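Every protein chain of the complex appears in place save one, which is left out.
Showing chain A:
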Amino acid sequence: MSELLELNGLTKAYPGVVANDDVSFSIARGGIHALLGENGAGKSTLVKTVYGLVKPDAGTMRLNGSDYAPADPRAARASGVAMVFQHFSLFEALSVAENVGLGMENPPGPRDLGRRIWEVSHAYGLPLDPERRVGGLSAGERQRVEIVRCLLQDPKLLIMDEPTSVLTPQEVEVLFATLRKLAREGTSILYISHKLEEIRALCDAATILRGGRVVGECDPREVSAGELAERMVGETLTAPKSRNASVGDVVLDVAKLNLPPVSKFGAALRDVSISVRAGEVLGIGGVAGNGQDELLTALSGERLAPAGTIRLEGTDISRARPTARRRAGLLCAPEERLGHAAAPDMSLTENAALTGTVRKRLTRNGFLDWRRTRDFAQEVIDAFDVRTPGPQAAARSLSGGNLQKFVIGREVLQGPRVLVVNQPTWGVDAAAAAAIRQALMDLASQGAGIVVISQDLEELMEISDRFAALNEGRLSASVPTADLTMERIGLMLGGAHDLEAADA
């Protein structure tokens, strides 16, 4: 196998941070090459350089033996480099065919394009209807649009940026089959992920980045996941400590909750029933858009539920507003960090006051007690190792992982009776994710009930005691995680709840 792309000494510095420092590696023709690293390790900058979105300060690239320095993504595409973005670069109001056409240099006429989309998508097992609006597609279907857009240009190198984070296990299998087929046909694939098991299953070479530098190259099939993780993080990761499994009384009880969807892309909740005991972690899995937002807003009190459906320690709180629910001990950390969990342009102190006022008694005679609020924000920063200049920093200025530690920590330190979190480690690097999971488990062992809504199944398997799947607004009966296999979870997520209903 010969080399398709060679990177030599790529360096890119931004004010205050060197994103890539003398990065060199090469990708084999027809190989599936993994690029591993935590958030902030420089993966994104590196692939943006290859895709022509970022110009390196120093260093050269060679593609197919000749010099390669794309001025913009169009030049990169013309050279045969295509990319599937982590945050989809799709236009919701446009049709599949229009979206595909926008990503091509010389798209054929509308009729030809529609036919070719149909052909290619079926040939690779990713069926798509070219006429549909992207806004109505699921995350998995949207990713197909991105992939088909790339495939129509016969790429020599396909860059995939965290492609599986929004897919169900079955969809991941389909994607992997497609990628393997592509590789057999001679397309090189640069695969970015921090899901180590996936990389071990799919890739035949790996480059590990840390702090902008290459810290290792290996064949992921011959190295254990633990070893990969340690090289990626640079320290030994401790698996979450097991905790005493003693569970107490039911603290949160949701009975036959029905609610209409939040947006037209959401799902209505249908007869959702949940019961969580003190000291227990309930994991709720499912692909986004199946009712997660609806469930979280119903529990947090942002939307009121029909009377009698939600009880906290026996008290009906269905009609209580968020502040009343906080006072009663039900806290929530929503998925969207900037704009929902935290106000982006306000300082950490102010953000601490937003949810902490009631339980931490941060007011005096109706006025905010800024000193106590600042102390509370500092307490969160210290306890959760939030990397920031101090509580006066704006929430927006923190990296995703640090802000996530802050918003989770803010709720955990208020000592809730029940904590509901949605996607607690979405887009967070491995070390921060481990810290957040540990904090949730510690909170459970102190006797709180925890509900974790997540799309990351490995995470749910790791921390939850029981697992339930949310599919089109219906919640399956919960099953002890110890009894579960990935296959069974996949079936539950697909909606086959009642195959063997095992109520815990």
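Just so it is clear, a contact is a pair of C-beta atoms (placed from the backbone, for glycine too) under 8 Å apart; a residue touches a chain by one contact, two chains touch by 3 or more; residues count from 1.
Convention: contacts and distances are computed from a predicted model.
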item: Hidden chain of the complex, named as in its UniProt record, picked from "Beta-ketoacyl-[acyl-carrier-protein] synthase III", "Thioredoxin family protein", "Urea ABC transporter, permease protein UrtB" or "Cytochrome D ubiquinol oxidase subunit II"; value: "Urea ABC transporter, permease protein UrtB"
item: Selected residue (touches chain absent from view) among A:Leu10, A:Val23, A:Val54 or A:Val287; value: A:Val54
item: From A:Gly59, A:Pro73 or A:Gly415, residue that would touch the chain that is not displayed; value: A:Pro73
item: Among A:Asp57, A:Glu92 or A:Glu487, residue touching the chain not depicted; value: A:Glu92
item: Of A:Leu102, A:Ala177, A:Leu354 or A:Met486, the residue in touch with the unshown chain; value: A:Leu102
item: Residues of chain A (touch criterion as defined above) contacting the omitted chain; value: 48, 52-54, 72-74, 76-77, 85, 87-94, 98, 101-103, 107
